[in-house]
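With one protein chain held back, the other chains of the complex are shown just where they sit.
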Amino acid sequence: MNAIIFSALAGVVMMYSGIITSKKTVIKYIAAIALVVLIAANLLQVYGIWQISVDTRDMLSFEKFGLVFNTLAFTATLIYVLLSGKEIENAGVNVAEYFALIFFVLCGVSILSSFNGLLMMFLGIEILTIPLYILTASDKRNLRSNEASLKYFLMGSFSTGIMLMGIALVYGATGSFALHTNAPVALSATGGIKASFLEVAGMILMFVSMAFKVSAAPFHFWTPDVYDGAPGVFTSFMATVVKAAGFIAFIRLFEGHTAILGPTWKILLAFVIVATLLIGNVTAVFQQSVKRMLSYSSIAQAGFMLFALYSSNDMAKEGLLLYSVAYSLATIGIFAVLIKLKDYAFDDFNGLGKTHPALAFATTVCLLSLAGIPLTGGFFAKYYMLASMVKEGGPLWLLIVAVLFAAVSVYYYFRVIQAMYFKEGTPSVQTEITSGFKAGMVLLAILIILLGIAPSLVLNLFYF
Amino acid sequence: MNWPFLLLDAADNNSVANYFPIGIQLIFAAGFVATMIGVSQLLGPKRKTADKLETFASGIENHGDARQPVAIKYFLVAILFVLFDVEVIFFYPYAVNFRELGWSGFGAVLMFVSFFLIGFIYIIKKGALKWED
Amino acid sequence: MPIQYYIYLCLALFSIGIIGVLTRRNAIVVFMCIELMLNAVNLLLVAFSKMHHGAALAIDSTTKAGIDGQLFVFFIMVVAAAEVSVGLAIIVMMYRNTHSVDINFLNRLKN
Amino acid sequence: MSTIQILFFFLTALALFSAIMVLVSKNPVHSVLWLIVVFFAISGHYVLLNAQFLAIVNLIVYAGAIMVLFLFVIMLMNLNSEAEPRKHIWMKMAGVISGGCFLMVLVSLVRQATDMQQRTALMGSGNVGLIKNLGKALFSDYVVPFEISSVLFLSAMVGAIVIGKK
């Protein structure tokens, strides 16, 4: 509860910070402080020291898993604000509002990590997405930003409609919005399905809608366009913290239902995973813009995170936490550098290795982590996902496909590394690169490597 | 439910039939308007001239389309109206249960209102409700 | 009323909404069709709520079963209002820049 | 056939017809008006189901506020019926067919759903839909989502300022 309340309050504070002061840097520091307070408040609850106790009537349940995720998401946001704060300041006139919206999103994140019923899930998702529509549109004069937000909005509300239909059908079958209920059993003629038809149909619709939110194929279409069109600094946030939260909600929603859904569920999920991996990885190969490449790569990474849903056991949940952190940090790092460049093309990175070796090093570590190269966080994250699937007895061909596409992914990540180190040119750095930023990036890289050497650091939080 | 007892049912609390008088009233109102228009059409004299068919603009010659695009700043006000309109909806069930809910309900509503008030003050400070600038 | 009638009605309205989203090009109309979908869901939820309520009444005359469905509808309406205000703001912004609300022209971002 | 049944079928037909009219009207203003009719029909259904509070809210929020906003926007843009170029015919066909498929699949599913076969919705009576009862539940069991929804409004307000203000 701490997280929800404090993030909402922090949002309010940020709204007014824009009225009190017009200094953008001050606003940024207020946001950073608010984030620190938020993390502290959440940690107090994680360790059971202090919490605002509210009788939620079983609508929210605060478990270790969700609370740890909150901590990780807030920390990632803090890192994001520290690294990309300059760009948020320059994103437009309403800096305070952007921060306020980010805090509202975090409020949605903390609801999604603790909901215990479909009503709270719905509200959480809406609180998460509505600010995102606005952030996507924040570059008002830019037609690409306009278009991205309109697309995002139309498709997002369409998927909300689908989700609501799913919720309604489940409600019809079970008479409750609680997460873990068993519907009256109705056998089909073939005896294949145990649950009520309506419930299963509702679950499918909810699955479709959640798949949309986490951009799993074939519901991923909004992702490249929206991530590409949105201002880079907000894409960074959307592609990381928000996406991870989507997965947390996804797994919370479905983990108790796999029994009802029966074996077909796994087949469908496997199909979705393969399609996601295929589209994400293969389409990323020939992109001309790094930003767009990263949005496809985020689809590809989503394919890996879906394995957590596939196996849906304790190990998968642990792995999902690790994956979220490793993926979020790496993506935030790359975007932090990317948005300092003039354009988003590969060539903009040319020669970065020479002119800014520290930045290039940090970016390389981030890219390696995304590619899943050992000794970076990304390796164990991927390993965890696949191992959890293996433990659950998943099919071998799925494993092969996953590893195969992981190999393909290396290609496009390495294009950036190649541009940085092996190509001549001067990187078109637009914003001034301060030594603080460099230090931050190097620290981030060290953090990622640390995650690759001792992932227990994160996972032990889970078992504290 | 039978036709003759509809009005009797209406006396019974909490049922659809409560709405029967409202329905009758609606029908009567609509019927009255329709009748009046029809009757005036039938009875009134009909003489059509070009001047008569023109839009009446208090004697001034009219020009252009009546549907001029509205200035965009009013739009913001309209949006904010919707938001506050929905807020009022929340008070409706509270008002009905005001006594029973006691202090805890009051606290809840107070919190909600304060959130809205925060929003309202924010909007004012931002100058979103200023019509001229 | 058999609940199936309601389900059919709501599915039909929902599908009409989907068809509208698929066939219309005006962003505002598309958005209206999405609102139609939400309304179909609302009606379905209320019908289910009454179904569960009716079933529970047979056992317990003071039951409040089914009230959650109606409250859910209430929240959907509330959320829809917020969503509409943001959505229309986006559409208006788009219109101010391009003087068009045709979603087929939204193709700067592709491939 | 009882009154309720008659009203049910009348409102159903009205809702479906108006919904289709929303689709086929060339002029967006007409679409809005037809949609308002749909909302009235749905409110009628709420009344039939004795969900009085929702009937009122539906009228106030949807027909009263949201649709007015829609109308306002359309007026603002001065969109005429010709302003919207028609979609490709095959694109339309594809849309109609896939929407139809969706409907067919779900309907056939509902027909097979044995647990829905004998169920009925309680018409006319039942007091859960009354303002008093809903209000009690809203301010006791549902107080958390109630408060949380205010966050949603705040973000919508901020959004309106960010996007709508020059």
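Note that the chains take the letters A, B, C and D in the order they are written out, and that residue 1 is the start of every chain.
Please note the rule applied: contacts are C-beta pairs under 8 Å (C-beta built on N, C-alpha and C of every residue); 3 or more make two chains touch, one makes a residue touch a chain.
Rule of thumb we're sticking to: contacts and distances are computed from a predicted model.
Going by its UniProt record, the hidden chain of the complex is named "NADH dehydrogenase subunit L" among "MrpA C-terminal/MbhD domain-containing protein", "Branched-chain amino acid ABC transporter substrate-binding protein", "NADH dehydrogenase subunit L" or "Sarcosine oxidase subunit delta". Listed by label, the shown chains that the missing chain touches in the whole complex are A, C, D. When you scan A:178, A:399, A:429 or A:443 for touch with the missing chain, the hit is A:399. The missing chain, though absent from the display, is touched by one residue of C:1, C:18 or C:45; that residue is C:18.
Only one of the listed residues, A:162, A:214, A:302 or A:433, touches the absent chain: A:162. From the options A:219, A:254, A:304 or A:323, the residue with contact to the chain not on display is A:219.
Where chain C meets the missing chain, the touching residues are 18, 21-23, 25, 30, 103-104, 106-111. Within the entire complex, the positions of chain D that touch the omitted partner chain are 87, 91, 94-95, 98-99, 101-102, 105-106, 109, 112. Along chain A, the points of touch with the absent chain fall at residues 151, 154-155, 158-159, 162, 188, 190, 192-193, 197, 200-201, 204-205, 207-208, 212, 218-219, 221-222, 224-225, 262-265, 267-268, 278-279, 282-286, 313-315, 318, 368, 373-375, 379-380, 383-384, 386-387, 390-391, 396, 399-400, 403-404, 407-408, 410-411, 414, 418, 421-424, 453-456, 459-460, 462-463.
What we mean here is this: only the chains that are shown with their structure count from here on.
Here the chain at the heart of the shown protein, by mean C-alpha position, is C. Once the centre of each chain is set as its mean CA position, chain B and chain C turn out to be 22 Å apart.
Each chain gets one centre point, the mean of its Cα atoms, and the points for chain B and chain D are 18 Å apart.
In chain D, the residues touching two or more other chains are 4, 50, 53, 57, 61, 65-66, 69, 73, 76-77, 106, 110, 116, 123, 134, 138, 140, 142-143, 145, 149, 151-156, 158-161, 163-164. Across the assembly, chain B contributes 72, 75, 79-80, 82-83, 85-86, 89-90, 115, 118, 122, 126 as residues in contact with two or more other chains. Chain contacts in this assembly form a complete graph, since each chain touches every other chain.
Taken together, the chain C residues at the contact with chain B in this complex read 77-78, 81-82, 84-85, 88-89, 92, 96.
Across the complex, chain D meets chain A through its residues 106, 109-110, 112-116, 140-145, 148-149, 151-152, 154-156, 158-159, 161-163. Note for the complex: chain D touches chain C at residues 4-5, 8, 12, 15-16, 19-20, 22-23, 28, 31-32, 35, 38-39, 42, 45-46, 49-51, 53-54, 57-58, 61-62, 65-66, 69-70, 73-74, 76-77, 79, 83-87, 91-92, 94-96, 98-100, 102-103, 106-107, 110-111, 116-117, 119-123, 126, 128-129, 133-134, 137-138, 142, 145, 149, 152-153, 155-156, 159-160, 163-164.
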